[in-house]
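Once you've had a glance at the structure underneath, I'll fire off some questions.
Note that one protein chain is taken out, while the other chains of the complex remain in position.
Letters A, B and C name the chains as they come in the text, with residue numbers starting at 1 for each one.
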Amino acid sequence: MTRKLRMGMVGGGRGAFIGAVHRMAANLDGKIELVAGCFSSNAEKSKLSGEDFFLDPSRVYTSYTEMAKTEGALPLGERIDFVSIVTRNDLHFPVAKAFLEAGIHIVCEKPMAFSLAEAKELKKIVVESGLVFALTHNYTGYPMVKEARAMVKAGKLGRILKIVAEYPQGYAVGAIKQQADGAISNWRMDPSVAGVSNCIGDIGSHAENLARYITGLELEEIAADLNTFIPGRTLDDDGSMLVRYEGGARGVLFASQISTGDENNLNIRVYGEDASIEWHQEHPNELIVKFADAPRQVWRRGNSYNGPEAAKYTRLPFGHPEAFIEAFANVYLAATEAISDHLAGNYPRAEGYDFPDVDDGVEGMAFIEAAVASSKENAAWKPVHGA
Amino acid sequence: MTRKLRMGMVGGGRGAFIGAVHRMAANLDGKIELVAGCFSSNAEKSKLSGEDFFLDPSRVYTSYTEMAKTEGALPLGERIDFVSIVTRNDLHFPVAKAFLEAGIHIVCEKPMAFSLAEAKELKKIVVESGLVFALTHNYTGYPMVKEARAMVKAGKLGRILKIVAEYPQGYAVGAIKQQADGAISNWRMDPSVAGVSNCIGDIGSHAENLARYITGLELEEIAADLNTFIPGRTLDDDGSMLVRYEGGARGVLFASQISTGDENNLNIRVYGEDASIEWHQEHPNELIVKFADAPRQVWRRGNSYNGPEAAKYTRLPFGHPEAFIEAFANVYLAATEAISDHLAGNYPRAEGYDFPDVDDGVEGMAFIEAAVASSKENAAWKPVHGA
Amino acid sequence: MTRKLRMGMVGGGRGAFIGAVHRMAANLDGKIELVAGCFSSNAEKSKLSGEDFFLDPSRVYTSYTEMAKTEGALPLGERIDFVSIVTRNDLHFPVAKAFLEAGIHIVCEKPMAFSLAEAKELKKIVVESGLVFALTHNYTGYPMVKEARAMVKAGKLGRILKIVAEYPQGYAVGAIKQQADGAISNWRMDPSVAGVSNCIGDIGSHAENLARYITGLELEEIAADLNTFIPGRTLDDDGSMLVRYEGGARGVLFASQISTGDENNLNIRVYGEDASIEWHQEHPNELIVKFADAPRQVWRRGNSYNGPEAAKYTRLPFGHPEAFIEAFANVYLAATEAISDHLAGNYPRAEGYDFPDVDDGVEGMAFIEAAVASSKENAAWKPVHGA
Partner (left out) sequence: MTRKLRMGMVGGGRGAFIGAVHRMAANLDGKIELVAGCFSSNAEKSKLSGEDFFLDPSRVYTSYTEMAKTEGALPLGERIDFVSIVTRNDLHFPVAKAFLEAGIHIVCEKPMAFSLAEAKELKKIVVESGLVFALTHNYTGYPMVKEARAMVKAGKLGRILKIVAEYPQGYAVGAIKQQADGAISNWRMDPSVAGVSNCIGDIGSHAENLARYITGLELEEIAADLNTFIPGRTLDDDGSMLVRYEGGARGVLFASQISTGDENNLNIRVYGEDASIEWHQEHPNELIVKFADAPRQVWRRGNSYNGPEAAKYTRLPFGHPEAFIEAFANVYLAATEAISDHLAGNYPRAEGYDFPDVDDGVEGMAFIEAAVASSKENAAWKPVHGA
């Protein structure tokens, strides 16, 4: 490219956590510029957010449909090349649809849609559009997660026997005693906005996606026990499940928002016949590799012994830690690679791209719905049928 | 006491892992002396073991029934005060019964019996005998586990919401490929000797007991998915389960012998409404305490801020680590306290004793059988009815 | 500001490590845009770098003096507001001087100058100019380092007794056996370019600055033993020293480039009469606080219990790790605050700014020269006289 890619944003105005993350991720490498946005359906709030980001006021919108139409009508090179969708869950689908119809590429927050049916519908639209659709399962962006995936792919672990994926958070526990509202985003508790699940939808789906990304295995069936500890809520704030993968791997997956004092404690352990790995999101620059009869290894980001998959998404030398934003930016980096290819008429490239896509979104929604269905039947096994 | 307690041992001859551990645990504090044993049903092996331990040959037996009879007939102060049973599972019951009937106190390896029915029968015998019966769920002997229990008891965690207990080992994974026999004790794989379970019986039961010891909560029901990865075996070598405790706590418990590269990775996390704790057996001198909105704390063994429960079973100052043998010795220390009281006519003391007992043994067998039954019905919920 | 600040860069063309870091740090928050640069004295290389960063070719220079003159002549709002100097050490002074004389603010790499004399001269120029000068001792940008400093300032540690600051790296060890060139930047070994020291100048000075930033204490005297393990070199690649601070604190400081397998292992421990802290750059989101008789604490970034000093420079919620680039960006954030104040006529604000400045640069050079002088006299004590 001889210019920066032009980005628009829907959602993510002043004070929104995830919108700010997307902007930092997009800014980091100096290859993307934010030029338009519909940051809020509140006109004043959207305007002020536009000022915060030094945007031309004429490109700060209050309606995403208007934005899609107006931007889509601008010539290439002036209009936004892609839009980042960072709204609440129920809007992911309609917003994505509007921009895809306007010929604009998409980077979208997870879960991809409000329901599995919607997710499948969105997939159809994406496929038909031929446009780029990246889903920000951002934890796949960590270099040592990519290294883990490469190890599995290269057969270093042998047959996978067991997977333990966990994602305990504790931020909402205060709400049990009403000591505080205990919630970063209250809409997550509202089924009409968040969908059928809160905790599993928000973070359990990250754990599921991470396991899938690293191992390449599809879930066959799950038996889930979801819980709602916070009084007055209908959606889950905690859940555990037994999981069975294709090929015979077994394990557990659990997520929680009421695990007091845990912060963003996403961890995964993959046990293979020949070796095992473990990775901890809160110490992301290390990948622990274990053997039955050899010293444990700690693979560290940025070393020359890391493979090309990790190296490609590494910005700093070893010992200079990278973290959450850099991993998030890697989803953007991979997505902009695809978008640039598209603009150059070379999309898709034969070797593919390293970002979560619409298939991950469908799989994620299938997982969420299976978990809820299983829990409703007292942890009966439910198949996970995604794409 | 004005003399050391006299200990006998059944099982645990030359080369046996757990017998050696029991002897070191008994030796450590200089308050117990090993004076008799039936170390093997093989006369030569028993004799050689007796020589290893500098025993009077006349008190080295080949038959435990003979040993029980002979020792029981000796006068107090000469005969063994108690016997340590470190045989394979199927002998725990008959050996314990024989010595109880001879009026001799018991320290017994877990699982307590071959079946729940047998465990209940043994409980009856113990209660009727009025004798001391200690079960070596040794992980309860760690000072920081005792500190954890005291914290829960004192209400520092508030209502318990979630418990994650895990015990992955990897020592048997080699057996999958027959690279090695992969087994420390092959009898554990034999249902006629080990009972209905291998992995859950051997180590899952430790995880269950540890959770119960720390929280005081009884399991209500479990949904278990047990696996046999090693070809040609009938008993489980891995298993995961959803667990529900009385009072509403939920969680997961898993154990494994095929988790490549994990050693003896017993870990527990207890999440309460007000605080949470986590403890890692491989770093046993620390107890991590987490809060919703205060710095995480690391409680370390041997400090004056620790409570009396931990302090009583602490031998060394802070920073001078204690470990597995010392924890094991704490079960012996508590049991000998009870035995000494018994000899002095003061048994039981009002405040009780801090060692796992026959009730833990019954509960453990109920847990094992419920896990196996659940797994046979594809992880159907099964109640855990112990004592 | 109603616009982004305009940044220029001298040095840091294609392939340069630290230049790329500066650009990412500047990009991150979307408040700065790179608009001009003299990326290399090689015209072709500078041009290509300019293309990489999507710059207007007319603002890509081959001579920094020309750049200073040309940019300085542009009107405010068009010209660069500040320049980032990321050249080799010997150019820091002349480049800074040229831009200061053109009325342009400075962000400069460390060590600030080639010699203490030059550093003092630069300080004079900065003071006379009334312009902003920020020195990228980037490790002070970490939120938990700021928390540590706030703790010391608030007296939570009591009187400081001992400081252990260490910075072992191992990247150059291969050069001992000539297995590899073992050097990221060979000019660091050349006294005519790097100055009197390699290892102490490059990273020892970071350890010194970090200790000073956290404790506020000035070094009184040091006794240094510097080493050159790599054959054929004249400058140090390793060094250790005894240190004495004003007020009676004592300690050690060491740095190394031949500590095999260490990456960027900057660590600091500050022991006070009432509490102690330790911080590890490779796990930067935690600050460990130790007491004589209370549980150890782990303060974690992003929690509400952190003070305003850390909170101001925190972008993400707890558990979403921040790392090197974010810390680096905090130096930029603080510097742009000062530059914005200057542009608005409000510089300096009463409460000051939180970035290392020209005084830190002088102190750093005094430290480096004292270390070299001490080592030349076989570790004789040498005073450290900075500002």
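Miscellaneous remarks
The definition used in the following text is that a contact is a pair of C-beta atoms (placed from the backbone, for glycine too) under 8 Å apart; a residue touches a chain by one contact, two chains touch by 3 or more.
Remember, it's a predicted structure, so these values are computed and weren't measured experimentally.
Within the complete assembly, C:242 is the residue of C:48, C:74, C:242 or C:373 that touches the hidden chain.
Considering the whole complex, the residue from B:315, B:342 or B:385 that touches the absent chain is B:315.
In the complete complex, the hidden chain is touched by one of C:195, C:272 or C:321, namely C:272.
Set against the missing chain, the residues B:28, B:74 or B:193 yield one that touches it, B:28. For subunit A, the residues touching the chain absent from view are 289, 293-300, 303-305. Within subunit B, the residues in touch with the undisplayed chain are 2-4, 17, 20-21, 23-24, 27-30, 34, 51, 53-54, 169, 171, 184, 262-265, 281-285, 300, 302, 315-326. The chain not shown here touches subunit C at positions 161-162, 164, 166, 168, 170-171, 173-174, 176-177, 223, 225, 227, 229, 238, 240-242, 244, 250-252, 254, 256, 258-262, 269, 271-276, 289-293, 296, 378-379, 381.
Convention: only the chains that are shown with their structure count from here on.
Distance from the subunit A centre to the subunit B centre is 43 Å, each centre being the mean of its Cα atoms. Rounded to whole angstrom units, the spacing between the C-alpha centres of subunit B and subunit C is 55. Work out the mean CA point of subunit A and of subunit C, and you get 34 Å between them.
Shown for subunit C are the residues that touch two or more other chains, namely 300.
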